[in-house]
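Quick one: structure below, then a few questions.
The complex appears here minus one protein chain, its other protein chains still in place.
A and B label the chains in the order they appear, each numbered from 1.
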Amino acid sequence: MAEVETASTQYTAANNAEPIVKYLDVHKSFGDVEVLKGINLEIKPAEKVAVIGPSGSGKTTIIRMLMTLEKPTSGKIIVDGNYLWHMEKDGKLVPANEKHLREVRGDIGMVFQHFNLFPHMTILENCMTAPIHVKKEDKQTAKQRSIEMLEKVGLGDKIDNYPSQLSGGQKQRVAMARALVMRPKVMLFDEVTSALDPELVGEVLEVIRDIAKEGEMAMVLVTHEMDFALDIADRVLFLDKGVIAEQGPPSEVIENPKNERLQNFLHRFRS
Amino acid sequence: MISTLIDTIIDVFPILMKGMKITIVVLVLSSIFAYLFAFIAGLCRMSQNVLLRKFTGFYVEVFRGTSLIVQLFWLYYAIPMLFGFDLGSDMLAGVLAIALNYGAYMSEIVRGSILSVAEGQTEAATALNMSRFQRMRLVILPQAIRMMLPEFGNYLILMLKSTSLVALIGMTDILYYGNILRGGNISQGPTIYLLVLVFYFILALPLIALTKKLEKMSKKGVAVQ
Partner (left out) sequence: MSNWDWEVFFDAFPMIIQGLGITVGLTIACYIFALIFGFFWTVADRIPIKPIHWVIRWIMEFIRSTPPLVQLFFIFYAWPVVPYVGVALDPFTSAVIGLGLHYSTYISEVYRSGIEGVAPGQWEASTALNLSTKQKWMKVILPQAIPPTIPMLGNYLIIMFKEVPLASTIGVVGILHLANDYGAQYWRYLEPLTIVAILFLVLSYPSAILINKLEKKMNQRFNKKDVLEETKGAAI
């Protein structure tokens, strides 16, 4: 516990809000390959963080661990004051069980590169299933909120369609509505435009920008869209070879990079 | 020649119809239990409990590795000797043999279909904070079942064909009456057995149509890995 307190004290000194997410020396290996080599990271409520870096740098793994899709090899993750992968039992920290994971990860939502919509459900059912079954909302409320959310992402006229009838951009907007209906405190975006045709990228970024403006939710975006990151992020992390190699406001990190590998990385994007 | 043929058909038809009832009853009962066993065994083979997994694995391999006719005879002749009690009726032995045999085969379809639902579906369900049970019930199974349906249809046709084995343990199905008729009039054997085959084919036709329909249906609404 001592470790946690130190970290949070440091944080409060810099900013008045208690961080919603903390990574404490998080490592992750796949087999013999260590993809993350000690990640320390704090995310404030409502903060928008963009994660950039070459492929294989471990950016996606960072957010997948927060969504409990990947288990850290070592280190701790704290969400809203609670350990995510650990729980306290007789004063000791033990690996979390499924029940504990469910309690803590309820604050997190995620949008995937390949949308992962449920193909056997209509757009509306895609959105209202989790509120009904997970949050135990009554059907009418869930339906109404889902419709509102779908209208917000510009798909109010498609609610009875099936995912296979939509374009990639529309699918991704549904995926965002589906995640938003759960009212997460932190929303993760995993390269959400990479699987889209270039002409469809704009409509998806537009929706993300709208969500970001509302402000109340923290967002972590793993992205290749530098201009977009520059535009909406409060902070940019450059991940390289499993460590955070540089971080700061986008104006510094993207406009004025110090790290040499970051300079090369950005150069490839600019040209 | 033609008139004797027609006479034979007119004589034989109502008698074979009597056997139709047993064939259909055996098919309906054994298919219901076969699907049930398939789901139970298919899910048990993916359980986290090692003992349960091993046990169902043993059941599946034994019933897939031996013949249905051997299993039928075993249940009918050997079980009473082994445990000192009868299964009670030939109906029970017949239905159980077909159900256990096809249940074992179809459990592999259940398992395979569940495993082939794209991993992204489980991840999305996790991201919506669904429990393991909810993921299975709301997301994975509805898609997996769509994949299973055409195979289930195919197996229904196989099960129909297999019901003819129950004639061997004395059940009065279509083939049983066919055999009796032939015994009484050997020269009409070809007509009688052809008619028996036609009876089975008529029963199979709706199942073939159903399977084709299920094939079309299953192409929609599934994310395959």
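Following the convention adopted for this analysis, contacts are C-beta pairs under 8 Å (C-beta built on N, C-alpha and C of every residue); 3 or more make two chains touch, one makes a residue touch a chain.
None of these values were measured; they are calculated from a predicted model.
S.K.: Where the complex has a chain not shown, which of B:18, B:54 or B:161 is the residue touching it?
M.R.: The missing chain is touched by B:161.
S.K.: Tell me which residue among B:28, B:62, B:115 or B:217 touches the hidden chain in the full complex.
M.R.: B:62
S.K.: Looking at the full complex, which residue from A:85, A:115 or A:238 touches the chain that isn't shown here?
M.R.: A:115
S.K.: In the whole complex, not just what's shown, which of B:118, B:145 or B:210 touches the removed chain?
M.R.: In the full complex, the listed residue that touches the missing chain is B:118.
S.K.: Extract the touching residues of subunit B with respect to the undisplayed chain.
M.R.: Residues touching the hidden chain, for subunit B, are 61-62, 64-71, 73-74, 77-78, 81-84, 118, 120, 157, 160-165, 167-168, 175, 178-179, 182, 186-187, 189-190, 192-194, 196-197, 200-201, 204-205, 207-208, 223-225.
Definition applied: only the chains that are shown with their structure count from here on.
S.K.: Within their complex, state which residues of subunit B touch subunit A.
M.R.: Subunit B reaches subunit A through residues 118, 120-121, 123-132, 134, 138-139, 142-143, 146, 220-223.
S.K.: Considering the complex alone, what residue numbers of subunit A touch subunit B?
M.R.: Going by the criterion above, the answer is residues 67-69, 98, 102, 105-106, 108-110, 112, 114, 116-120, 129-130, 133-134, 162, 164, 175, 178-179, 182.
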